[in-house]
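All protein chains but one are shown at their positions in the complex.
Per-chain numbering from 1; labels A, B and C assigned in written order.
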Amino acid sequence: MTAAAFVARDPAYASRIRASFARQGAMALIGAEIVDLAPGYCAIAVQPRPELAQQHGYVHAGIVATLVDSAGGYAGFTLFPADSSVLTVEFKLNLLAPADGDRLVAEGFVVKPGRTLVITRGEVRAEKVGKRTLVALMQQTLIVLHGKADA
Amino acid sequence: MTAAAFVARDPAYASRIRASFARQGAMALIGAEIVDLAPGYCAIAVQPRPELAQQHGYVHAGIVATLVDSAGGYAGFTLFPADSSVLTVEFKLNLLAPADGDRLVAEGFVVKPGRTLVITRGEVRAEKVGKRTLVALMQQTLIVLHGKADA
Amino acid sequence: MTAAAFVARDPAYASRIRASFARQGAMALIGAEIVDLAPGYCAIAVQPRPELAQQHGYVHAGIVATLVDSAGGYAGFTLFPADSSVLTVEFKLNLLAPADGDRLVAEGFVVKPGRTLVITRGEVRAEKVGKRTLVALMQQTLIVLHGKADA
Partner (left out) sequence: MTAAAFVARDPAYASRIRASFARQGAMALIGAEIVDLAPGYCAIAVQPRPELAQQHGYVHAGIVATLVDSAGGYAGFTLFPADSSVLTVEFKLNLLAPADGDRLVAEGFVVKPGRTLVITRGEVRAEKVGKRTLVALMQQTLIVLHGKADA
């Protein structure tokens, strides 16, 4: 899929998203941070550690889901008007490889920005001594709540 | 769907699952606990609190996913032989209502227990002053790793 | 999941749905027919035959999807107002067993009837000399198009 060139309607989208992200207790709990933002795109990273692990020591599929659901949601949110907010309708996640390493990066990409529904896809990669491995693949549906500012 | 009556091959399945659950840093991090276990069934609960919230104060979709992915995984694991472990291949989650309240309970149900792949479905309910609301619906594929004990 | 008791807003929902079904060329092509309708519920059946088969002789996963996507869509449509129509936003389908036999029956059940989005789940069973086997499991999101009558 060729990367679409999207234009943000709200020029202040980045500060609006960083403020929204800062209100998420879950992002602080898992130690996630936004590492990149562009119209239709968001990347969120976390450092794997025992508190995020499942029973074999890898990052839990649900934590991977938390990262990439947020990356997809904020990718969509970059394109929304200022007085709106975003909710996840649903997502589907395939786990492709054990999630561990030095850093886990989830990327969300807008595929189809509709007025009411926005479709995104997501990819999560594990970085380990310079090598990057695709560990998860997501497809997601978001809903735009018009007239309901996020804050 | 009528609830199938499943029989556990490993009579010690409950202690095996509780030990596996105790090795999950992510379950401790979010404060989750197993509240019910039966062959083909697992229920996991958490108390909503600001550390689990997304930007509007509800429990984050990813935390809901973490709960119900685990409930589905352990529902499947109840039916596995003792020397095996379980991995999530994929899941799909619909978010139906804001997740808040006094307690969030995720239930996993085995639908089809194959030798290699196990299909489950999951439901998450929010309990608020005695009222229960369905907040999420999941469909999940697990893979059985034979000959690889979980511990 | 306990079956919810739904009430249809349009008392003529059954004739509206049968007329809509009759406009579907794809339903005629595969030989599908509605075998049951109730508020929040629809069942559609087809007789397996070589024209519906994949390479091993079983009914093609896409034909199974066609049946259960329609059953879910019309299950939702039973609850819509008369001047609306329905579109599938997305669905996820697990194939559990080979689809063959004397008859294939897909059932759609409304789980959550929202004003804009309706969530359903679906089950497909194969009937073979009196025995019924669950062959597929679906989870689906529909969107209500208000003010756009189906015909």
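Following the convention adopted for this analysis, a contact is a pair of C-beta atoms (placed from the backbone, for glycine too) under 8 Å apart; a residue touches a chain by one contact, two chains touch by 3 or more.
Everything quoted here is computed from the prediction, not taken from an experiment.
By the touch criterion stated above, the residues of chain A touching the omitted chain are 1, 92, 94, 96-97, 111-112, 119, 121, 123, 134, 137-139, 141. Listed here are the chain C residues that touch the chain not shown: 20-21, 23-26, 28-30, 49-56, 59-63, 65-67, 69-70, 85, 87-95, 150. Think of the hidden chain as still there; on chain B it touches residues 89-90, 92, 116-117, 141, 143.
Here, only the chains that are shown with their structure count from here on.
Put simply, the chain farthest from chain B by mean CA position is C.
The distance from the centre of chain B to the centre of chain C, each centre being the mean of the chain's C-alpha atoms, comes to 28 Å.
Our note on geometry: chain A versus chain B, Cα centroid distance of 23 Å, whole angstroms. Contact with two or more other chains is made by residues 92, 94 of chain B.
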